[in-house]
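Just below is one structure, and these are the notes that go with it.
Right, subunit A next:
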Amino acid sequence: MAEEVKSPAPPPPPEGEKKPAAEKPAAAAAPVAPAKPAAPAGPVPVPWTSPLVEKYRSQYGSGLDAQTYLGQNYLTVDRSLIPDILRLLRDEEQFDYCVDITAVHYPKREKQFDVLWILYSFPRNERVRVKTQIADGASIPSSVPIWPTANWLEREVYDMFGIKFDGHPDLKRILLPDGWKGHPLRKDYGILQQDQEWVQINLGIESGQ
Partner candidate 1 sequence: MSPRTNDSANLDLETREKPYLDSNELIINMGPQHPATHGVLRVILKLDGEKVLGTECVIGYLHRGVEKIAENRTYTMFNPYVDRMDYVAAVSNGLGYCEAVEKLMNVEAPARAKYIRVILTELNRIASHQLWLGTHALDIGAMTPLFYTFRDREEILKIFEKYCGARLTTHAFRIGGCQYETYAGFEKDVKNFLSFVAPKIDEYETLLTTNRIWLERTKNVGVISAADAIALGVTGPVLRASGVKWDLRKAQPYAAYSEFDFEIPIGTNGDTYDRYLVRMAEIRQSLRIIEQAVNGIPEGPIMAKVPKVIKPPVGEIYHSIEAPKGELGYFIVSDGSTQPYRLRVRPPSFVNLQALDVMVRGLLVADVVAVIGTLDIVLGEVDR
Partner candidate 2 sequence: MNPGMNSAFNSGMAPVATPFFFYMLSGLAIVGGLLVITRRNAVHSALALIVTLLAVAGLYLMLYAPFVAGVQIIVYAGGIMVLFLFVIMLVNIERSSKERRFNRMWPVGLAAACALMALFVSAFVKGRALFPDRMMSLPESSNTQQIATMLYGEAGRMGQYTFAFEIASLLLLVAILGAVIMTKKKI
Partner candidate 3 sequence: MPNFVMSYLGSTVTPGEAGNQFWALIYVLIIFTGVSVAVIAMNWIERKALAHFQVRLGPMRVGPHGLLQPFADALKLMLKEDIIPAAADQFVFWVAPLIGLLAAFTVYTVIPFGPSQAVSDMNIGILFMLGVSSLGVLGIVVAGWASNSHYPLIGALRSSAQMVSYEVAMGLAVVSAVLMTSMNEKGTGTLSMIGIVQAQQQQGVWFIFKFFPLGFIAFVIFSIAMIAETNRAPFDMAEAESELTAGYHTEYSGLRWSLFMLAEYAAMIAVSSIAVTLWLGGWMRPFANLLHAPAWDFIFSLFPGLTFGSLAAIAFVGVTRMPAHSFFKIQRIGLAVFAALLGFIALLLLAIAIVGRSADASLAARFNEGIDYVYWFVLKVAVFMYLFIWYRATWPRYRFDQLMRIGWKVLLPISLGVLVVTAIVGVIVS
């Protein structure tokens, strides 16, 4: 019971081979390389084939893409499928444990954010990541009704990226103070940047740093 070996691990690629972006966008999204194209060689994501994927692909068609990278499976799905596919994964495929919800910011892309659900199934001892892309300012259905644990995780994503989750019971900042402006994990937020006004008012520090 080592890795989640649903599909064989990708063979190590030949040395020096240039690869395109590893972030496989959803079928609906335009393929955007996140960053430096001059990356060193690495393993490639390969399509992931399993009964699970077949079933959902037949159901949802092009809205869903399944891949494996370094032995880890992920589904890239269209934003419109989001609450349904997560619910199905929990109910039908026994992915009963939502490990984590997080996001990645790609400022140069049209749909700036990747939102990820990392799921785990106790009965199958298997992990899967579900990814979707949304634009800045767009919202996404909350998964709190599916996994209660999503409550704080979504709040953290909201806090750090400003992604809104529809239907979240109490969507507010969790780690940063309530009145804080800005979402620090966005790429356009500098590492030294602070909400100077907040610091001045609430901490009484004149410099705001």
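A word on the picks: all candidates are chains of the complex that A comes from, given by their letters.
As a working rule, a contact is a pair of C-beta atoms (placed from the backbone, for glycine too) under 8 Å apart; a residue touches a chain by one contact, two chains touch by 3 or more; residues count from 1.
Bear in mind the structure is a predicted one, so any value in this text is a computation, not a measurement.
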Problem set entry | Touch-positive candidate for subunit A in this complex, from 1, 2 or 3 | 1
Problem set entry | Parts of subunit A lying in touch with candidate 1, wherever the complex brings them together | 1-4, 12, 19, 21-23, 34-36, 38-43, 45, 69-70, 72, 96-100, 102, 104-105, 116, 118, 122, 125, 127, 129, 147-149, 151-153, 156, 160, 169-170, 172-179, 184-185, 187, 189, 191, 202-203
